[in-house]
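For this view, one protein chain was removed and the others were kept in their places.
Here is chain A:
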Amino acid sequence: MASTSAVHAPAIRPARGARAAQAARPRLTVVSAPRTGGSTMPFTLLCTLIVVATLSALLYLNIQMSDASYEITRLQGQSQRLTEESQGLAETDQRLGTPQELERQAREIGMVPVSDPAYIDLDTGEIIGETSPAEQTGGTPELAEVPAEDAVPPAQIYDEPTEYHGMGNEGA
């Protein structure tokens, strides 16, 4: 407003200017009072909702993490069990695969070592060497008959006396 009057009367003293401003007084109107009758409930609800949602989310996440943690512990236990089981099977495999055990089992089913093998030359089809059914004999007569289990006995981890023969789940 002041700038408008200044344009109309640039040299006039400020006192007059004030009167001029009075003259140009804007019209006042009565505005309606803000509505105060509305409820604050929705806002409260919203806030509560946000708080509850946040807490729930937090709780949920925490529960999830705890669950995961328990799950990890369980899986670690399972992994440990499976590792031990796999180790047990590998040990059995190793024991059954030792030369001592293989020889014993082979002899049990009547197999004997080959004394005179023959070879086939794959390029020419020629048979090198002569072979014949091996005989059920022991070793060379010039060598002492040392029982296999004395010369190279099985590992001492396997022949402990009253070895455990259960399934490992008694009373479990």
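Here is the rule we use: a residue touches a chain if its C-beta (ideal position, glycine included) is under 8 Å from a C-beta of that chain, and two chains touch if they have at least 3 such contacts; residues count from 1.
Following the convention adopted for this analysis, contacts and distances are computed from a predicted model.
Student: Can you tell which of "ATP synthase subunit c", "Na+/H+ antiporter subunit D", "Penicillin-binding protein 2" or "Putative ABC transport system permease protein" UniProt lists for the chain that's not drawn?
Tutor: "Penicillin-binding protein 2"
Student: Specify the residue from the set A:28, A:41 or A:114 that touches the hidden chain.
Tutor: A:114
Student: Looking at the whole complex, which of A:50, A:106 or A:151 touches the chain that is not displayed?
Tutor: Selected residue, touching the omitted chain: A:151.
Student: Considering the whole complex rather than only what is displayed, give the residues of chain A touching the chain that is not shown.
Tutor: Chain A touches the chain not shown through residues 62, 65-66, 68-70, 72-73, 81, 83-85, 87-88, 91, 94-95, 97-100, 113-119, 121, 126, 128-130, 139-140, 142-146, 148, 150-158, 162-172.
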